[in-house]
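Quick notes on the structure that follows.
FYI, not all chains are in this one, though none of them got moved.
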Amino acid sequence: MTEIQELLRSVAEGKISPEQAELELKMKPFEDMGYAKPDLHRKIRQGIPEVIYGEGKTADQITGISDKLLADGQKSVIITRLSGEKAESVSKGISKFKYFETARIGVAGEIPGTDTKGSIVVATGGTSDIPVAEEAAVTAEMLGNRVNRLYDVGVAGIHRLLSHSEEIMSANVIIAIAGMEGALASVIGGMADCPVIAVPTSVGYGASFGGLSALLSMLNSCASGVSVVNIDNGFGAGYLASMINHIERKG
Amino acid sequence: MTEIQELLRSVAEGKISPEQAELELKMKPFEDMGYAKPDLHRKIRQGIPEVIYGEGKTADQITGISDKLLADGQKSVIITRLSGEKAESVSKGISKFKYFETARIGVAGEIPGTDTKGSIVVATGGTSDIPVAEEAAVTAEMLGNRVNRLYDVGVAGIHRLLSHSEEIMSANVIIAIAGMEGALASVIGGMADCPVIAVPTSVGYGASFGGLSALLSMLNSCASGVSVVNIDNGFGAGYLASMINHIERKG
Amino acid sequence: MTEIQELLRSVAEGKISPEQAELELKMKPFEDMGYAKPDLHRKIRQGIPEVIYGEGKTADQITGISDKLLADGQKSVIITRLSGEKAESVSKGISKFKYFETARIGVAGEIPGTDTKGSIVVATGGTSDIPVAEEAAVTAEMLGNRVNRLYDVGVAGIHRLLSHSEEIMSANVIIAIAGMEGALASVIGGMADCPVIAVPTSVGYGASFGGLSALLSMLNSCASGVSVVNIDNGFGAGYLASMINHIERKG
């Protein structure tokens, strides 16, 4: 909290007036006072990409924000929920741009490399869950993680899942993605001894009620170590998985 | 439909008047006309026990109905949802009476023997599901079936279930009973190639919402051959399983 | 479990090394170890058609998978949830192809014949339920069953249903399909003495809440022998009905 100390010292030394000090304290309270996360600066220092939620923003707005962030020193910018159409427009306005179609994610600037040893498994119950899974997987990869995709390993054919036991056992974090009955999270949760992030999807019809069935099922998982994010929230799962996978940096 | 033919022939032969015939047609329309199931008679002939729903009936009422049914030639009477307290009262009024405590089922008269070769597997996700499972199992046994109990084989420890693969593969019908996330039905449905009757239970707390979570999960099962009965409806599952297990008698 | 025995004997006889045996055990665990259903092989041996869920797959993907399955010896391939448009494309790529428009089912290869004596009744409450009913009926027919259609026999005109008492009484399995108040399953369940598979449909408006009303109604059926599948799940009902109708092959 050196900035406050410095400021106060300047007052003590008569370099600035108390009135000026008060104004500064009011102007930038969160950067100095320690009661809020100075995310912007830390992220830029550490090279973690900034994320833009693409839905509801025009291609021009996205291009503008990306440009500014890259100009400010950000190495790469992730844009989620980006439609193919908008991606095409954005790609024209930014020199370095890559679009992940299934994940509906665009990346402006450099494609980040892997910076951790541990791997994240992204598993889905069916093939219809893949778009959500790719959102999670690409997010995790762009945040520096190695990702192991296990798609279409739903519990109605349990042997498909069992044949991947080793990958499941050796993961650092697992993202279990499923619609309909959402049982995948429980079965994986029972097989693994690492945190499992469950993502219910809106895949299904009738009594799936837009993902409610999978959501409730995952919340009631009888396996320990399972937690749940919002329906279809692949980005949130990928982000949290990366957070857990990078946790050794701390403490 | 011989009874109608006989009646009409009697009219033709002048044995009874048309007025009398009309009255008879009105008096017992369902036994004769074929548009309703003559359950009582067929059941007695075939020795299938009659069933009394015990909830909301007094011990005296239950004793009375059972007595009458036994006197009418019924060999055994099943009483479901029978509390221990009522069972004690009933047992005093009926000479042959057996109470299955966990299943909350009483049987008046003879305990029926097994009359089919095929077996019914009754599986539960946890130990708390056992009362519902016993209601299903004892119902099925009292209707003449061999029952194979696989309790506490929930999907969060998938190896428990896999170690019973052979029993599951060789069953004629399976009753899969689970609360919470209700995933058991899907996993068993994928392992078995016989009909699976799923019974959601009200076991759980919080977002299990009294069995809603397991119910929705089971309705959305991605395994073929799975159908669902009401929450905690062990009797219904046992009855339907027996129906399916006895199906070779027909056609 | 002769394959394992054979493998182990080969090791004992020095024909293969322990390392090689271990690898093989890991490579094909489900075919050999008995803890998973070898469905593919059994089905091909028995001539049961393979099923493709058409929704979310392109015409090209469907043509490709069908071709491969037929080339592998599969006699016929059922494709469900297949739109008319896709069906037209698929029909051009496969020599033998038939499309059931109302059922939205396509069949590649030979149309399977009937292989059981018992019949399945498919009944609907109204005319709007017919697409779901046809999905169930055609599924059952393609799996070798005789199907008896009783459409528009809803309970608000109970005489329509009663005039079909004989068909209902003589069925091996009944599929009762209804939207709105879903009462058909209960009334049929009371008339029949065979398993009744209830299919709620999303037909209706207002307080039908997309099929929820019929779903709850059917789950609460006071008739014994009734179980329920997901809203609009005609395929699931047809598949389960066929399973029950073929049950005498077992045990």
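Going by the order they are written in, the chains are A, B and C; count residues from 1 in each one.
Note that in this section a residue touches a chain if its C-beta (ideal position, glycine included) is under 8 Å from a C-beta of that chain, and two chains touch if they have at least 3 such contacts.
Everything quoted here is computed from the prediction, not taken from an experiment.
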Query raised in the report: Full complex copy number, with 3 in place?
Result: 8
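Please note the rule applied: only the chains that are shown with their structure count from here on.
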Query - Same-residue or different-residue interface between chain B and chain C, half as cut-off - result: same
Query raised in the report: Which chain would you call central, comparing Cα centres to the global Cα centre?
Result: C
Requested in this report: Starting from the Cα centroid of chain A, hunt down the chain whose centroid lies farthest away.
Outcome: B
Query raised in the report: When the CA atoms of chain A are placed over those of chain C, what is the turn angle between 0 and 180 degrees, to the nearest 5?
Result: 90
Query raised in the report: With chain centres defined as C-alpha means, what is the inter-centre distance between chain A and chain B in Å?
Result: 50
Query - chain A and chain C: spacing of chain centres that average the CA atoms, whole Å - result: 40
Report task. Would you kindly tell me how far, in whole Å, the mean C-alpha position of chain C lies from that of chain B? Result -> 25
Query raised in the report: What parts of chain C, by residue number, touch at least two of the other chains?
Result: 35-37, 215, 230-231
Report summary line: Within the complex, chain A is touched by chain C residues 29-30, 35-37, 56, 200, 202, 210-212, 215, 230-233
**Report entry** chain C-touching residues of chain B, taken from the complex the two chains share
**Finding:** 34-37, 39, 42, 51, 117-119, 162-163, 165-166, 169-170, 172, 190-195, 197, 215, 219-220, 224-231, 236-237, 239-240, 243-244, 247-248, 250-251
Query - In the complex, chain A residues that touch chain C - result: 127-128, 157-159, 162-163, 205-208
